[in-house]
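In this view, the complex is presented without one of its protein chains, the others remaining in place.
Per-chain residue numbering starts at 1, and chain names A and B are given in the order in which the chains are listed.
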Amino acid sequence: MTNVIDIQNVTKIYRKSHLGRTQESVGIKDLTLTVREGEVFGLLGLNGCGKTTTIKMLLGLLRPTQGTATLFGKVMPDPEVLKKIGYLPDAAYLPKHLTGLEAVTYYATLSKIPSEKRAQAVRSILEKVGMTAAANKKISEYSKGMFQRISMAQALVHEPSLLIMDEPITGLDPLAVREMRQLVSFLKAQGKTVFLSSHDISEVEKVCDRIGILAAGKLIAVAEQKDWANRAGHLEELFTATVSRSEGIGALKFS
Amino acid sequence: MIETFRTLIAYTFKEHIRHRLYLSLFLFGFILLMGGLVISALAVEQRGRMMLDLGFSAIEFLGLTTIVFVSVNLVLSEIENRTIYLVVSRPLARWQYIVARFIGTTLAVALSMAVMALLHAVLLLPYTGVISASTYVMAWLCSVAKLTVVGSLALALSLLTTSAPTAMTFTFFLWAIGHFSQEVRFLGEKSAHMGVKALVWFFYHVAPDFSYFNYRDFFYTATPPTWAWGLSLGVYAFSYTAICLWIASVVFSKREF
Partner (left out) sequence: MPQKSALAILAVLVTLMLGSFQAMHKAYPWPYPPMSHLIAERTGLQDAALITAGFRPLAADIAWIQLLQYVGGWILPGEQEVSRYLLLKDMTLRVTRIDPYFRQVYLYSAGMLAFFRNIDRPDEALEVLGEGIRTNPQFWPLRVTVAAIGFMRGEEFEPMVRLLEDVIAHPDCPPVTKSILANAYKAHHRDADARRIWELILGDPNAGMYHDKARREIVEIDTRQLLTPKI
């Protein structure tokens, strides 16, 4: 089975210059990680550990300071590879002046869906995310749930081979969380590859084939489903054993 | 590529037309034009000329404020509200994004200027002989060309400085310098110092020469400009704009999000 994602010794250092002084902070340190075709991979970690940094490097939004990140064998960003990727960010960053329909059509065009197939693809995805009725309303009038649905639509309209999701269930109600889980299962059944980040262990263990645990920019552990399947709480134990807070705050002391 | 351009241009055009600020500025320009009706009465027998000049100035002022504000915020606002993520994670070249967004912006501003120009032309109807239709159109086109250059400068500066107020300040400064270029040349000619002459030569050629876009300034002169001037002006406007967009594209292509 081929590797869809291949991250080799990637380090990302953020540099901020101000009045002649440069401040450096490490986003990711020596990350090596592969994701196979058809796999659902979950990247677990606390806030600020480097999950979003990793995702942004996969998409070409950030460039590694060292190492390489390749998708489908090409160093990112590569336009041909980007056609095969769908990106669902942690929040719905959608243009508020457009209607839902206009927005999905806009992203469908940018994703290079041929014009003869575009209208049908847009109609189909809006139906699948349950937004046909609200498609002609301006995004500025949408509720949070509707934002999420349109965000999902733009990520899936071009039927990507790889879906990258950044904290897809943060802020969702239980019904929406279940629907998200069903989506991931559906995509897996279609043979798609899914790479998602989260700090919700219970959800990750339900959908992922493998997980990686990030802490302070380093990949601390990788576990396969067989490691936690039928062993309730094992993933949480593994997580709490390997991860410590790096946010500069202490643990709660209410025991 | 054409589809991508068309989509981005349409997206940008809609963004501006639907923005409250665009409508506010347009209304402000409309008020300025109507105010011209009142103020021009002070010019007595030169009322037609004053209506013409006030109207052109109002249209250009409106166009200038609109294009500087929208161009400076064109990419910066998408970066700030992170809608840029869903665009640059797609298979399009960053220069395509910059050029198409800029074209959409220029079209939106040109539309508002065209509507104002139509109203202005109606107000000028009682003043026959003050200007011919072809001269008016030429003057309007030169104004649009000038603002296209200004817009591209504003866009490039916004990406270089990453600060909207700084970019706006520098753009307005260059607007003033651009109208001052003949004075700069005159000062350079008067100076005997080689260093001053070199500096003047640099500023004279590098800063945009906006004074030459004011076709309105030329049509009463003894010999109005010829088609050769018009062609050179067109090439100048195009190449200067393209250079600014080139800079903007290069900066944007290296940008991380």
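Going forward, contacts are C-beta pairs under 8 Å (C-beta built on N, C-alpha and C of every residue); 3 or more make two chains touch, one makes a residue touch a chain.
Remember, it's a predicted structure, so these values are computed and weren't measured experimentally.
Undergrad: In the full assembly, spell out which visible chains the left-out chain is touching.
TA: Displayed chains contacted by the hidden chain, ordered by label: B.
Undergrad: Given the contact definition stated above, which residue among B:170, B:210 or B:252 touches the chain not shown here?
TA: The single option touching the absent chain is B:210.
Undergrad: Would you indicate which residue among B:54, B:200 or B:251 is in contact with the undisplayed chain?
TA: Of all options in B:54, B:200 or B:251, contact with the hidden chain holds for B:54.
Undergrad: Across the whole complex, list the residues on chain B that are touched by the chain not included here.
TA: Here the touching residues of chain B are 42-50, 52-54, 56-57, 60, 93, 95, 129, 146, 175-176, 178-180, 182-183, 186, 205, 209-212, 214, 216-218, 220-222, 225-226, 228-229, 232-233, 235-236, 238-240, 242-243, 246, 250.
Heads up, the rule we're going with is that only the chains that are shown with their structure count from here on.
Undergrad: List the centre-to-centre spacing of chain A and chain B in whole Å, with centres computed as mean CA coordinates.
TA: 41
Undergrad: So in the complex, the part of chain A that touches chain B is made up of which residues?
TA: Within the complex, chain A touches chain B at residues 56, 59-63, 77, 79-80, 82-83, 85, 87, 89, 91, 93-95, 97-98, 102, 106-107, 109-112, 115, 154.
Undergrad: In the complex formed with chain A, which residues of chain B make contact?
TA: For chain B paired with chain A, touching residues are 3-4, 7-8, 11, 14-15, 18-19, 81-93, 256-257.
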